[in-house]
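One structure, as structure tokens, below. Some questions next.
Shown here: the complex without one of its protein chains, the others still in place.
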Amino acid sequence: MACTKFEYVKKFESFQSLLPNCYIVIRIDGHSFHRFTSIHNFKKPNDRRALDLANLAAMKVMEEFQDIRIAYGQSDEYSFVFDKNCKIYKRRESKLVSLITSLFTANYVFNWSKYFSAVELQYLPSFDSRAVIYPSLENLRDYMSWRCADCHINNLYNTIFWCLVQDESSPKTVSEAQDILKDTDSGMKNEMLFSKFGINYNNIEEIYKKGTVLYRKNELLTKSDSNISRVKSVIKMDHVDIINDKFWKENPEIFKSA
Amino acid sequence: MACTKFEYVKKFESFQSLLPNCYIVIRIDGHSFHRFTSIHNFKKPNDRRALDLANLAAMKVMEEFQDIRIAYGQSDEYSFVFDKNCKIYKRRESKLVSLITSLFTANYVFNWSKYFSAVELQYLPSFDSRAVIYPSLENLRDYMSWRCADCHINNLYNTIFWCLVQDESSPKTVSEAQDILKDTDSGMKNEMLFSKFGINYNNIEEIYKKGTVLYRKNELLTKSDSNISRVKSVIKMDHVDIINDKFWKENPEIFKSA
Amino acid sequence: MACTKFEYVKKFESFQSLLPNCYIVIRIDGHSFHRFTSIHNFKKPNDRRALDLANLAAMKVMEEFQDIRIAYGQSDEYSFVFDKNCKIYKRRESKLVSLITSLFTANYVFNWSKYFSAVELQYLPSFDSRAVIYPSLENLRDYMSWRCADCHINNLYNTIFWCLVQDESSPKTVSEAQDILKDTDSGMKNEMLFSKFGINYNNIEEIYKKGTVLYRKNELLTKSDSNISRVKSVIKMDHVDIINDKFWKENPEIFKSA
Partner (left out) sequence: MACTKFEYVKKFESFQSLLPNCYIVIRIDGHSFHRFTSIHNFKKPNDRRALDLANLAAMKVMEEFQDIRIAYGQSDEYSFVFDKNCKIYKRRESKLVSLITSLFTANYVFNWSKYFSAVELQYLPSFDSRAVIYPSLENLRDYMSWRCADCHINNLYNTIFWCLVQDESSPKTVSEAQDILKDTDSGMKNEMLFSKFGINYNNIEEIYKKGTVLYRKNELLTKSDSNISRVKSVIKMDHVDIINDKFWKENPEIFKSA
């Protein structure tokens, strides 16, 4: 057959399978989102529409892949965590990286107008991603804590930064604002926010401070007309601290199937 | 800083860089497109709208990445070829695989209604992809010939298969059609197409028989009101044989920048 | 400098670092040892000299690398296990694989005459090896149990096989012996050994049945002329069951430094 003499080229393919018994994280990042958010006038420091859109796209990804047990998103990034024992697509790295990114992108583009109805897309958003694997739950939790701490640090910085830049009475330039914030710690930033702008950082919405966690939870469902009930795994969305033990103790079923 | 003690988790990342001086192929495939095309009533054996949509998405990908010198698409797959010396994103595999897939998906979803205006999406299409590298132009051409021969073989088969199944006077079941075609070679299929259904396979549109090639070509542009002309690299779309030497001899600049 | 224009070739090197927080196993295998043992007249089913030589070579490897916490050898193979947190040579796979193999080979060749004084080397032995990583202690113990069970199974088979072949009164050919043993389980082999050849398998030396384990153990050393004592990590050699918990419970310091 005409194909045969060319088929040797398949031998150049090599499939990287991710090590068994390790948690798989696929982290998606917005590609050149600094420019994208600027051209599409995202609100600063946070644009709720963009977070809601990303959360919807992530929810769709989780609905499609049962093996994703928890996901965490903030800013223009989203991390999806597969259970350590999952065997999906033989744990092939390219397959997982490309498919999750594709599905997330499809949902992000398709649902754009639902959240940005008045904003025409000047060009299409795109995302890149990577796979990282973690051998232990401790490593994985540290990964998620790292992203969550990053969310907090950036949000505090961005909140005060944009207050300074958007200050109507005495607006600062970008570099002036950067100079003012240089070498300030969290306490000083909190204090500055409150004394200069009357903002109590604690009162800022949790979604901005903590990011968004999607996770599987077993719920007891009882039909209204019967006393038969059954356990069903549902996907919950929360904006809570995932660094401390509390969240993990309350949700032991994340890494145990229903 | 709160982040610091968690940052060790970055050390678990490992970046696979694709070997220098090799052609990079990123091949995108429709994910479960058998089901997707069935639910969205794609025409058989070929749906021109779907090919046009994929070609548009691929064109957008090439416009974005100058380092892609040629691309080839057929059915629900598309291969993008980066020049062997390109240094884009340090040739990081995950970055290239995810980003190309994301951009292709974004354009496929966004432009769906342009070609399938009457067809509402029941769920969103997604794609997976892989990277393969080839050390020599001969290997790369054999790769492209492999995909092109695959297009021809499948299209001939599908054309006669769907004639049999959709035959109004004497429709065959899927398994009857498969039985009839089993062990037939190209010549027999051509003959059957002509004698039974009055179809001369040679007259079928080239896009179905050859697939689609997108490639960079240098064009001499002359302003109408002057005699100054300059060479500009443009992207051409063709449906031609890319197995034989003719195409490659006529387009020597594919792997040489303008 | 003359070198400069060629130095780009360094960019073709890629270093695979083994995932952090995983146990690293380097398993060395004798290369074509079927032929090597035949030409050098190794005794069947086991040649004590060969085991002692391999054990000595392995001991030397462990003395050189503190990060190797335990090693297990049987037949012509040896597995060396690095602690999961070790950072030796940035955990570079090629470095570890090549260096351990080189050191083992050097000691095997150098000490040959110590054990095979009367046997001249017809050609030199060589070894190949691979790295495997395990995320959990359970996985690692299962790996070691796998090798230890393999030792037992092969030794039982080989013991009865060579009894049949070397039976002075009624020697069997290789294929006759294989036929006799086909489909026999452990119990039947034990029974046959005892009834036909008067051998109680339980009385066979442990080194043949269990293989050899080298491991680090903390010992309390007291100088004879003082009452000052200190803990010192020493390397112990044993021929014991490493499948059950007993060994691991008695040696908790294997994966904890002194």
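Which chain is which? They are A, B and C, in the order written, and residues in each are numbered from 1.
Just so we're on the same page, a residue touches a chain if its C-beta (ideal position, glycine included) is under 8 Å from a C-beta of that chain, and two chains touch if they have at least 3 such contacts.
Note that this is a predicted model, so its numbers are computed, not measured.
Remark: the absent chain touches shown chains A, B, C in the intact complex.
Of the options C:45, C:73 or C:125, the residue whose C-beta touches the omitted chain is C:125. When the missing chain is restored to the complex, the residue among C:109, C:165 or C:254 that touches it is C:109. Annotation for subunit C: contacts to the undisplayed chain at residues 1-3, 6-10, 12-13, 15-16, 28, 31, 60, 93-95, 97-99, 101-110, 121, 124-134, 139, 142-143, 145-146, 149-150, 152-153, 186.
Summarising the interface, subunit A meets the missing chain with residues 11-12, 14, 16-17, 19-21. Those residues of subunit B that touch the chain absent from the view are 19-22, 84, 133-136, 139.
Following the convention adopted for this analysis, only the chains that are shown with their structure count from here on.
Chains joined by the most contact pairs: A-B. Comparing each chain's Cα centroid with the centroid of every protein Cα atom identifies chain A as the most central. For the pair subunit B and subunit C, the CA-based superposition corresponds to a rotation of 180 degrees in steps of 5. Counting the residue numbers used at the interface between subunit A and subunit B, over half appear in both copies, so the two copies meet with largely the same residues.
As a whole-number value, the distance joining the C-alpha centres of subunit A and subunit C reads 46 Å. Centres computed as Cα averages put subunit B at a distance of 51 Å from subunit C. Subunit A and subunit B have Cα centroids lying 31 Å from one another. Residue positions 19-21 of subunit C are each in touch with at least two other chains.
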